[in-house]
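A protein chain is absent from this complex, but the other protein chains hold their places.
And now, subunit A:
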Amino acid sequence: MIELNDVRFSWSGGEPLLAIASLQVARGERVFMHGPSGSGKSTLLGLLGGVLEPQRGSVRIDGFELSAVKRSLRDRFRAEHIGFIFQMFNLIPYLSVLDNVALPARFSEQRRKRAADISGSLYDEARRLLAAVGLDPTVYADRQATQLSQGQQQRVAAARALFGRPQLIIADEPTSSLDADTRERFITLLSSECRASEATLIFVSHDASLRSQFDRQIALADINSAARLETAA
């Protein structure tokens, strides 16, 4: 599913930030990626999302060579195949909860079609996902995103990431703004929903205590040789 080979990245000719000789993630695998802040997590996610372009090496997702195509194609690929969940403030404040969940449909033809195939209509699929993440659509669908609590907002973000069944879900510290109790429940929910939609999950956190819930864990420091290269030089 994800295949990184000999990838190097640095900001505009500076010191290399990321140097990954090899990284493989299988389809449907749920991976916990662990690393302290500043270890290159955001950069790696940028590369996976096709927002950043490596100076060297190849980034393949689902057989698609991200690092070899133009930016607009990478943007399109991201829209079609990847769902993102961020640390906090994931929602567009001026859209309703339902519109936030269905937002990917505005930019991706495939996800729009798939969502409609699953539930009949875009909004029915959005309601189904809301219910799946534990938010009663009859109560929350028409609320403004800003009226929800942090935990609820993260769950809406998860529903949006899953909308239209993208093959890859990338979650960047999605639980760091939640308390311990909600955190557990959120991860369980996300894992089971990913399993249900057969999506690969990359879950990034600096909190190593969460790793037990995942198929596999990767410490970024182990695969990123940039720091070692630096000291060697």
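Throughout what follows, a residue touches a chain if its C-beta (ideal position, glycine included) is under 8 Å from a C-beta of that chain, and two chains touch if they have at least 3 such contacts; residues count from 1.
Quick note on the criterion: contacts and distances are computed from a predicted model.
When the listed names "Pyridine nucleotide-disulfide oxidoreductase", "Sarcosine oxidase subunit delta", "ABC transporter permease" or "S-adenosyl methyltransferase" are checked against UniProt, the chain not shown comes out as "ABC transporter permease". The hidden chain makes contact, of the residues A:84, A:123 or A:186, with A:84. When the omitted chain is restored, the residue from A:16, A:35, A:104 or A:151 that touches it is A:104. From the options A:19, A:33 or A:52, the residue with contact to the chain not on display is A:52. Although one chain is not displayed, its contacts with subunit A can still be listed: residues 42, 45-46, 49, 51-52, 72, 75-76, 78-80, 84, 86-87, 89-95, 99, 103-104, 106-108, 160, 172.
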